[in-house]
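Reviewing the structure listed below.
Left out: one protein chain. Kept in place: all the others.
For clarity, chains are labelled A and B in written order, and residue numbers in each chain start from 1.
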Amino acid sequence: MTPLLRIIRYNPLFWLLAFVPMVLAAAMLKPEAHTLLFVLCMLAIVPLAALLSHATESVAAKTGDTVGGLLNATLGNLTELVIALAALRTGQYTLVKASIAGAIVTNTLFVLGASFLLGGLKHHVQEYNRVNARLQAGLLFLATVALLIPSAVSLTNSAAGAAFTQRLSVVLSVLLIVTYGLGMLFSLKTHREFFANTESGEAGEAPWPIGLALATLAGVTVLVALVSEIFVESVQEAAEAFGITPVFVGFIVVALVSGAAEMSSAFSGARKNRLDLSVGIALGSASQIALFIAPMLVLLSYLLGPAPMDLQFWPSAVVMILIATMTVSLITNSGRSAWFIGVFVLMVYLIFAMTLYLLPPRSL
Amino acid sequence: MTPLLRIIRYNPLFWLLAFVPMVLAAAMLKPEAHTLLFVLCMLAIVPLAALLSHATESVAAKTGDTVGGLLNATLGNLTELVIALAALRTGQYTLVKASIAGAIVTNTLFVLGASFLLGGLKHHVQEYNRVNARLQAGLLFLATVALLIPSAVSLTNSAAGAAFTQRLSVVLSVLLIVTYGLGMLFSLKTHREFFANTESGEAGEAPWPIGLALATLAGVTVLVALVSEIFVESVQEAAEAFGITPVFVGFIVVALVSGAAEMSSAFSGARKNRLDLSVGIALGSASQIALFIAPMLVLLSYLLGPAPMDLQFWPSAVVMILIATMTVSLITNSGRSAWFIGVFVLMVYLIFAMTLYLLPPRSL
Partner (left out) sequence: MTPLLRIIRYNPLFWLLAFVPMVLAAAMLKPEAHTLLFVLCMLAIVPLAALLSHATESVAAKTGDTVGGLLNATLGNLTELVIALAALRTGQYTLVKASIAGAIVTNTLFVLGASFLLGGLKHHVQEYNRVNARLQAGLLFLATVALLIPSAVSLTNSAAGAAFTQRLSVVLSVLLIVTYGLGMLFSLKTHREFFANTESGEAGEAPWPIGLALATLAGVTVLVALVSEIFVESVQEAAEAFGITPVFVGFIVVALVSGAAEMSSAFSGARKNRLDLSVGIALGSASQIALFIAPMLVLLSYLLGPAPMDLQFWPSAVVMILIATMTVSLITNSGRSAWFIGVFVLMVYLIFAMTLYLLPPRSL
C-alpha cells in the first residue's frame, strides 16, 4: 500500500478523503440534514474521482496500448456513471439527464477553454493534433443529432409519441454505442498513426502495481456508489435551500465536482505545453459521455430504473450541446491555440452557466 | 441497337427491365392490386433509371465539355423529376416534398457515406478535390436557407400566411435556379481549373452513338413516366399494407430506387480509388435536386398541378436537410477520407431512416 499512501500524502487533493467517512457517518446520524450532506458529498467525491482516475490509468498502463485505451475509454468517466446510476435507480431522470448534458458541455467548453486559456497565458501559440480534435468533434456532432432528432419529430398524440420516443431511444442508443466502438477501432487500431500523441498518459507519475490498482478501482467504486446514493437523496432539498435549480446543480455543479481530477490533469498538461493531453481529456470525455455513458444509461434503465428512460432531452439542453459542438468545430479547424481562443470558449460556457443560474426554480 | 443490347446482356441490372412490361400489364389487368403494383414499379424503375443515366452521359460525352456538363447538370436526375411530376399532377404534394427531401438526404449521406466506407475498406486513406465538395456543400447550404426561412417566419394569420408563403416560394425558386446556373458558369467555365477531376465520366464504358442515346433518352423517359404514374397511384395504399408511412416511402424508398444506377457508379468509383467521381455524383445530385429540380417543381406546379405548390417543408425534413448539409461541411474540410468517415456519415443517415421507420403512420 506504499504508493497509494505516498500519493495521498503528497497531493493535498487527497486530504479531502477525510470527508468520505464524515459523509457516511453524517448520513447515518443526521439523514435529514440535506444541505450538510450535499456539501460533504461534493467534498468527498472530488478525491474519490481522482483516485478512480489514477487507478484506471494504472491498469491501462499495464495492459498495453489497445486494451489500455479500451479501459480508459470505458472507465474514464466511471464517477459520472456511478452518480448517474444512483439517480437512475431512484427514477430521478431529470437529474440524470442534466448531469449527462452538463458533463458534455462542461468538458467541451469549460475544460477545453480553461486549458487553452491557462496554456495560452504561458505560451504565445500552442499546437495540437487537430485530427483527433476533429474526430471527437464529429462524434459529438453525431450524438447531438441523435438527441435532436427525437425532439424535431415531436408528435402531437402524446401516448403514441411516448411509445415512439421510447423505441427510438433504444435504437439510437445502440447506434451510438456501435459508433463509439468503431471509432475506438479506428483511432486505436486501423488508423492509429494519425492519432499519435508525442506524449501519452500521465508521464512523471509512475503507475501503481496492478494488484493495488485493481483493488483501488473496486474499493473506490463502492465508496463512490455509497456517497452518490447520499448525494442523490440530498440534492433536491439542498438545491432549494441554496435557492438554485436542480438543473443548475446537475448541469454545472455535478459536472465540475465529478470531473475535478481530470480537469487538473488537463490544466497541468496545458501549462506544460502538452495540449494534446488536454484536448484528449476534454473532448475524449465529452464524446465518451455522449456516445457511451448516456446510451448505456438508457439501456440500463430497463434493468435498474423504475421505468425506461428515453434519450429525449429538454430543448435548451439540446441547444446547449449543439452550440458546444459547433464551438468545437469552429475552433479546431486550425490546430492552433492562443489565450483568446480559451476566453472565447469559456465565454460560451459562462453564457450557459449564467442562464441556468438566473433561471427561476421549477421553471423547466 | 447492338450497343444497347450488349449493355443489357452483360449487366444483370438490366434483366430487371423485364418488370417494365409486367407492371404495365398488371396495371391494366389488376389496377386494384396496389401492393403488387408498388413492388413491380420499384423493380422496373431501377433499370430504367440506369438506362436514362447512361443515355444522358452518352449525349454529354458527344457534345463537348460545357454543353455536356450542362446536360448532365439538368438531366442527371431525370428519373426523380419524372416521378415527382407524376405526383405533382395528382396533387400529392406530401409525396413530392418527401421524395425531394429524401433524394437530397440520401445522396448527401447514404451515397457519400457508403462511397467513403466502400473505398476506405480497400484503400487506407483516399484523397479528393475538396474545392468541388465545398462548392456543392455551399450550394446545399443556400438551398437549406431557402427552405428554412419560410418556416422561421411563420405567420399566425393563416390566410395571409399562405399567400405570403406562396409568393415567397416563387421568388426563392427563381433565386435558387439563378444561383445554380451561375454555379455552373463558375465551375464549368470561369474557374474550371479548380474543379478539374483527374478522371471524367464513365471511363471504361464507351459512349453510345448519339442517335441511339437520344432515342433511348426519349423512349425511356416515356416509360419512366408511365411507370411513375402507376407507382404514384399505388403508393398510398401499399404503404399502409406494409405498415410504413408514406413519408418513409417518399424519403427513403423512392430515393434509393430512383438513384440505384448512380449509386452503383459512385460505389464502383470509390472502390477504384476515383473518389472525385463518387463525391461528384453524391453531392452534385443533391445540389441539383435542391437548387434545380425542387424549384422547377414549384414553378411547374402553376402549369401542371391542381394548385400551386410552395417551398415550405415540414420542420423535421428541414432539420434533416440542415443536418445533412452540416455533416458534409464538417467532413469535407480536409479533402481526405478513411473508412470511419464513411461509417460516421452513414450513421447520420441511419438515425434519420430509423426515426422515419419507427414513426407511427399518419403522424406527420
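Please note the rule applied: a residue touches a chain if its C-beta (ideal position, glycine included) is under 8 Å from a C-beta of that chain, and two chains touch if they have at least 3 such contacts.
Remember, predicted model here, so these are calculated numbers, not experimental data.
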By the document's definition of touch, the residue of B:70, B:145, B:212 or B:244 touching the omitted chain is B:145
Given A:33, A:163, A:215 or A:343, the correct residue touching the omitted chain is A:343
Options B:100, B:172 or B:255, residue touching the unrepresented chain: B:172
Against the chain that's been left off, what residues of chain B make contact? List them. 134-135, 137-139, 141-142, 145-146, 148-150, 152-153, 155-157, 160-161, 164, 167-168, 171-172, 175, 179, 182-183, 185-186, 190-191, 329, 333
Interface with the unshown chain - residue positions in chain A: 124-125, 315-316, 319-320, 323, 326-327, 330-331, 333-334, 338-340, 343-344, 347-348, 350-352, 354-355, 358-360, 363-364
